[in-house]
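For this view, one protein chain was removed and the others were kept in their places.
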Amino acid sequence: MSRVLMKGNEAMALAAIKGGCDAFFGYPITPQNEIPEYLSEHMAKEDRVFVQAESEVAAINMVYGAGGAGARVLTSSSSPGIALKQEGISYLAGSEVPCVIINVMRGGPGLGGIQPSQADYNQITRGGGNGDYHLLSYAPENLQEAVDLIKQSFDKADAYRNPVMIAVDGLLGQMMEPVDLERTPDSKQRERKEWATDGDAGRRGKANTIVSLHLDPNKLEEHNLALKEKYDRMVENEQRYERLETEDAELVFIAYGSTARIARSAVESLREEGYKVGMIRPITLWPFPENAFKKLPDTVHTLLTLEMSLGQMHQDVKIVNQGRYHLDLYARTGGVVPEPEEFIEKAKAILKKEDAA
Amino acid sequence: MSRVLMKGNEAMALAAIKGGCDAFFGYPITPQNEIPEYLSEHMAKEDRVFVQAESEVAAINMVYGAGGAGARVLTSSSSPGIALKQEGISYLAGSEVPCVIINVMRGGPGLGGIQPSQADYNQITRGGGNGDYHLLSYAPENLQEAVDLIKQSFDKADAYRNPVMIAVDGLLGQMMEPVDLERTPDSKQRERKEWATDGDAGRRGKANTIVSLHLDPNKLEEHNLALKEKYDRMVENEQRYERLETEDAELVFIAYGSTARIARSAVESLREEGYKVGMIRPITLWPFPENAFKKLPDTVHTLLTLEMSLGQMHQDVKIVNQGRYHLDLYARTGGVVPEPEEFIEKAKAILKKEDAA
Amino acid sequence: MAAKGRILIEEDRCKGCGLCIEPCPVDILALDESRTNKKGYTPLYVTDPEQCIACSFCAMMCPDNVITVERFKKA
Amino acid sequence: MAAKGRILIEEDRCKGCGLCIEPCPVDILALDESRTNKKGYTPLYVTDPEQCIACSFCAMMCPDNVITVERFKKA
Amino acid sequence: MTEEKVIIAGFGGQGVMLMGQLLAQAATHEGMHTTWFPSYGPETRGGTANCSVVFDNHPINSPVVSVPDSLLILNHPSLAKFQGKLKEGGVLVVNTSLVEEKDLRDDVRIIKVDANQKALEIGNLKVANMVMLGAYVKASGIFSRESLLKVFKERFTGEKQKLLEMNTRAFDAGMELAAD
Amino acid sequence: MTEEKVIIAGFGGQGVMLMGQLLAQAATHEGMHTTWFPSYGPETRGGTANCSVVFDNHPINSPVVSVPDSLLILNHPSLAKFQGKLKEGGVLVVNTSLVEEKDLRDDVRIIKVDANQKALEIGNLKVANMVMLGAYVKASGIFSRESLLKVFKERFTGEKQKLLEMNTRAFDAGMELAAD
Amino acid sequence: MNSDTVYRPKQGLTDREFHYCPGCTHGIIHKLVGEVLTEQGLIGEAIGVASVGCSVLNYVYFDCDMQQAAHGRAPAVATGIKRVRENHAVFTYQGDGDLASIGLAEAVHAAHRGENITVIFVNNAIYGMTGGQMAPTTLIGQKTTTSPFGREKEGTGEPLRVSELLATVPGAAYLERVSVHDPKHVRKAKKALEKAFDTQMKGKGFSLVEFISTCPVNWGIQPRESLDWAVENMIPYYPLGVFKDPEKEEEDD
Partner (left out) sequence: MNSDTVYRPKQGLTDREFHYCPGCTHGIIHKLVGEVLTEQGLIGEAIGVASVGCSVLNYVYFDCDMQQAAHGRAPAVATGIKRVRENHAVFTYQGDGDLASIGLAEAVHAAHRGENITVIFVNNAIYGMTGGQMAPTTLIGQKTTTSPFGREKEGTGEPLRVSELLATVPGAAYLERVSVHDPKHVRKAKKALEKAFDTQMKGKGFSLVEFISTCPVNWGIQPRESLDWAVENMIPYYPLGVFKDPEKEEEDD
């Protein structure tokens, strides 16, 4: 094990290289600038492709081109930049071009601010673009997990021929902590993508096309149903989550990413004080880890969603819940990073009320 | 009453004029082209502003400018074009600039097709852009309702200082039917908007600014909470829906827009055959009409969502439901318009199963 | 005068646009107004095949890949 | 030589960038390296006020609105 | 009246959209509920074109017609596409100039109209659609001749006024053909 | 060791970010868990700059420090902003060259370092941060001198190697000052 | 009698019939692209990018790998492709709405970076696919569905000349405007395409051939008259010629 101290954005960039990323296309935006900056140097050194696009719109369409041509492609941005990419992301999903997108979220709406936020949950999990599609979305809680997931994400993208979104916030992007870049293996040699428009029509003896257009609605429906079948497989196989101290919990936090990290402190403190508190930490935002909510112990009476947005993930908790538990929400927004004490206080208030009831 | 036969898109365009629309900015895209085409002629004749922008991105930012300067502004587009507008819509919401957006939905994802669809439900109700914001969204089921709602929507936009989305599909945009343009009054004289950047700093004695940027996260959170307070008021006051034959229903359809229109036939046929079927028709997609689900009779056992997308609205039904009823979904997508017979068959199958159980 | 070559017309591809007609230097092309092809268009025909000089102008102007041009070899 | 005018320096706005210094035709501007203003910058000062010709060059070049220039009226 | 659902189909340029709109317009004048819905494509590039029209005394739900009561067929490919959908005993008005009669169903009421021929006689192939329309109006009996002529007058104004007479003639010819 | 949370604050250009990174780097070498988190703004335009560093033998949750165990203050505005957050009995290392001593809390352990003065003596105002760092390392006792010097050697390579000696001297001077 | 085929259609093209309106010159331009790719031996390894416009479906016509791009973004898509498939011929095929309106930034920036791609730019002074709206290239006085009174300078400006604009961008290596209204010009247009692909394959940078094209349906003019209209109205405003030539530049150096 060799741990190196790295800045989040740089660690993620390096992880992408180790995940076999052939090409990066991006546009500067705080708080993710160290990703393109790092790659502008290191992709060149590795003889791989780095292009600073003229805009986010151009960047995502370059990703579409390079991904379509069979390369492993990365782009990164932050909230308003991701909004600009929505049409392109819809195209990528619709024409089944794999790629990896890192979103280092900041406060919104509009230009908003540049401090950490999770208010892109909707645009990540609901596809901010048009049509019935989904992105496989990972929300790591620390740099080690980010590195491990990013390395893997290129394989996942290829396996499903679907864009993968890595959703972190400015906190993870800007912080440093030691990471072991070799904890998980680098992505292995890959096979040629036989579907790609890589200019090998001659060799193949047939031309490939990559399109999202299907003018006949029956064909388009068929295509959508085929995509759905793929999404169903993701729901089946790709849910990832952590359950922490849920065995005898009365109150279960639901939190992801940086918020989960902070919530972890709250769980520890509360447990020390004897409160029966646990946590479900979604690692995939889409598919939302419904499985984590199965077989919770009978002691549970309340699920408390903690997030840095005004209840965006809470909607998924509601969808899963279907009346089983009391639901509550503690939300900060606009770039304010909550402190463990806030969660502790909220938890105590809930537990006290329940006791009284 | 004077009914005139009009094409949906043209009727909507004319309704906007009658709603006091001062300016239109848009970009061509099927199946909404008759809106800009109609307005290119008629706005000029009324000495109002019509601009064909160079792109959807430019159009939505022109809307932001003109709306910010105090005018009543309209834009229209269709699914991929709406995706491109997401950053701009997030800005409009974030800086509280009112406007009206007509979305004549078509099949997706990506370029998709041009036939009717409802697969923008997510990008309409979840804000495809970044941050915690919402659009007041209307989904009329016929041209008369579309005309009435559009006229009104400019007042609503101004009242809440928030964008309003009119969500229809290609079916409503392309069809003709008679409408009474005077059924509801035209929008009345308006007051000067004292918050607008209309160049009247001299008169006002102070300069106005319109921004969505708040670098201090505490300020941005405050701003977000103020927006939320506004959204809460919309949830309180703006839910609109129709309940059809729910009094003794066992099975309740949930459907909006064109789908509801078609479902209406199915309800009629089923009732004729003695089946106890009713319908809840959301007229506002956001706020989703939770109130419609209150005080349903005890006879109800199943809610069946019908939509032209793979269960996007169904998520809101789940959120409202919280385990009360059985839920089921019948979805077509990709531009396929369902026929009443499909709904009838599905309904019968459900009712038969329930009987057997 | 013997033909220098000939054109082959894939008639059911023809859309009757007439772009090929004017460029013909020997003026032997016309639309057959007496009938329609599978598509419903009045197709191109050669009024006087003997005159064809195989210049290919017609084919170059045809937007729909209707025309192939052959030049006869001097035996 | 009597001053033709003078400059007023809003010292706590000064960022010590020095853009105003070189343009002064009579070379009477410098940064006071001996102290810092509220912002923490070494502020501008006039080395020899008597020489000022009120040409405004310094003020024109100052990016931070630090300098006002006055011309004395001939009594 | 009870609901009447019509599909009108031909190829682009034959004027099927207009036919449907004229009917919907007539229905509007007579206080009926009506809907018109085009099959809209990405292009105006030939191929089949069709529209659905519905009339009713009650509000109309779906403008999409799956099982028409009447079918107006202006060319052969459209016959193949739509004939099967026509309800048993429905009205089928066919342009025999472009439709092969041997393929016609035998469980529906068929009105044969040699519309292109008739239009050429009148002086312009373009009015073949009006011949068809006249035949349908006669056969269905839903609208009066006057009702349609009123709509014609509203439509053919300005530059188009010169077309009024010829269209009326074509329409009348169609009515006559159906009366036979 | 138990958790140690540090905030280092000054104005942009004083090198507070680097100080935090050097500590985090030393902690990494010693196998500790550590996090470093900058307060990042839209600009590099003066004003206050600060970072939070945490060391622990256990995995660290939040990198955001609300109640620091130790505080390194390089200028006066930073004192006003952060002093109140320092936990009772915590360590407060202050750069007395730029901080007015009268405003200091009295319920914490104060290490006064005339860092600018010392740095000027050494030959470059820029190394004032290293003086501060040395003082903290001495006062906290968490890291050995060698540990930091190893990090220095890694950092000051290539063009920057010439800075190694001066920085080491400044660091040592800081350690001495804290030992007083 | 023995014979040689001196003109064989569908070179570099599939057998699929074009969906274009009768007499639309998109078809002629397709043929030229197919011929040049075939003659230069590139058809088996070329990668084309279809844009959004009437030619959106050209991925079923060109007999090489094809990727369909979002409206206006073809040059960005081509950039992505070319950067990871450096040795392949990469081209876009774009209309004037696509390239000169929504996609202007992508076109200029591909040129600006000196991307080694070839852009086939079909200027028919209108949005064909969506039913004849005004394009940035629509001529003054021209009636379209969104300029019902004819385009006026006031409010909508004067038509944009894309080749002239791109000529100011250093990375643009080869730029020519051509027409296909008669066989002579078709031949010239083909030469321009040959030079453009040549420029690309020699790594000299961005190349673009602007075609003056027709839209009989939306202009409301018969196919043959449309050619005349283009000659009489478009070419005077959009003069044919070479706007940038890498060989000339080299001479100048």
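Here the chain labels run A, B, C, D, E, F and G in written order, and each chain numbers its own residues starting at 1.
As a working rule, a contact is a pair of C-beta atoms (placed from the backbone, for glycine too) under 8 Å apart; a residue touches a chain by one contact, two chains touch by 3 or more.
Computed from a predicted model, the values in this text were never measured in an experiment.
Between the chain not shown and the residues G:81, G:108 or G:175, the one that touches is G:108.
The chain not shown here is touched by just one of B:174, B:187 or B:212, and that residue is B:212.
From the options B:10, B:34, B:54 or B:307, the residue with contact to the chain not on display is B:54. Contact between chain G and the unshown chain involves residues 101-105, 108-109, 111-114, 136, 153-161, 164-165, 167-171.
Considering the complete assembly, chain D touches the hidden chain via residues 5-6, 13, 15-19, 21-23, 41, 54-57, 59-73, 75.
Residues of chain B in touch with the missing chain: 22-23, 25, 49, 51, 53-55, 57-59, 61-71, 73, 87-88, 91, 95, 196-203, 207-213.
The rule is short, and it goes like this: only the chains that are shown with their structure count from here on.
Looking at the partners of chain A and chain F together, they share no chain.
Ranking every chain by how far its Cα centroid lies from the centroid of chain B, the top place goes to D.
For the criterion of most C-beta pairs in contact, the winning chain pair is A-B. Rounded to a whole number, the gap between the C-alpha centres of chain C and chain G is 27 angstrom.
Chain E has its Cα centroid 87 Å from the Cα centroid of chain D. Here the CA centre of chain B is 61 Å from the CA centre of chain D.
Annotation for chain E: residues touching 2 or more other chains are 41-42, 46. Shared contact sites, meaning residues of chain A that touch two or more other chains, fall at 57, 87, 91, 95, 114, 211-213, 215, 337.
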